[in-house]
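Notes follow once the structure below has been shown.
One protein chain omitted, others in place.
Presenting chain A:
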């Protein structure tokens, strides 16, 4: 019965099916407990957990989500998502206020905010234009090259990017009479942006544009044979994901109140890939799960093993997930659920 109704549902709505059966995650009201936990989190957590674990996980989750959209749906693995996020952060500092008064223009946040998002999205579009000329491993290589080039450019350019020092005292705008630097407002701001990004990706997946992105992953030659301008759709996918990464970048600079080349170095660039794969690329919740696991390991690996060995721990975790669950932590969830179902069946 279930399969028949599922088929009907899919028939009624394009995009409802993916090659491997979609992850059977809880739906609708089943998310209520999770929503309650997130909404009430600041009530029983201290500032460290609210900001450094909660908000930071969500920010990394947003940037990884932008990669998940490109790679999981579109089959385009871009390592430049952190660079796009960094671009938004940099231009928010350059156009607005920072400690580098000689460089920062001091424009109003109402202008700085959309402009920095726009510039970062344009940057992502240009990356898309370049990367769409490649496929597979070459897309990874070219986006990595762009990320490294952007890192060195920001580190060596003092006129615009203030070189090695970057920008400090970059604070979120004050609006609605609230200081968004405070843990509570910042947590909820991050939560709202995360929820919006998540909802956007869930919605987009079944939109016409989302379907074309998934079709790009499956067969570009057929796309051309149907009348699609393949490069145009690829670039549009980079732009859409770039906008999301830019949102994450703004939140990141508000969290740290600073942006410097270290934020967009090779390490953080690879971290985003690790987070996306760790969580799972088959569902938009994956990057957030991966980000939470990453941040927890980042903060508490020191209790398990020497602080300097964090990369060993995260590397081993990554290896274990890739080896035993190609669908990331979400895949483990599905396997556990399937195992439980198998156990229950005889009793039924």
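Note that a residue touches a chain if its C-beta (ideal position, glycine included) is under 8 Å from a C-beta of that chain, and two chains touch if they have at least 3 such contacts; residues count from 1.
Criterion: contacts and distances are computed from a predicted model.
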Out of "RNA polymerase sigma70 factor", "Carrier domain-containing protein", "Phosphate-specific transport system accessory protein PhoU" or "Amino acid/amide ABC transporter ATP-binding protein 1, HAAT family", which one is the UniProt protein name for the chain not included here? "Amino acid/amide ABC transporter ATP-binding protein 1, HAAT family"
Among A:68, A:204 or A:314, which one is in touch with the chain left out? A:204
Of the candidates A:219, A:311 or A:341, the residue in contact with the absent chain is A:219
For chain A, which residues reach the chain that was dropped from this view? 6-21, 203-204, 206-209, 211-212, 214-215, 217-219, 221-230, 232-233, 236
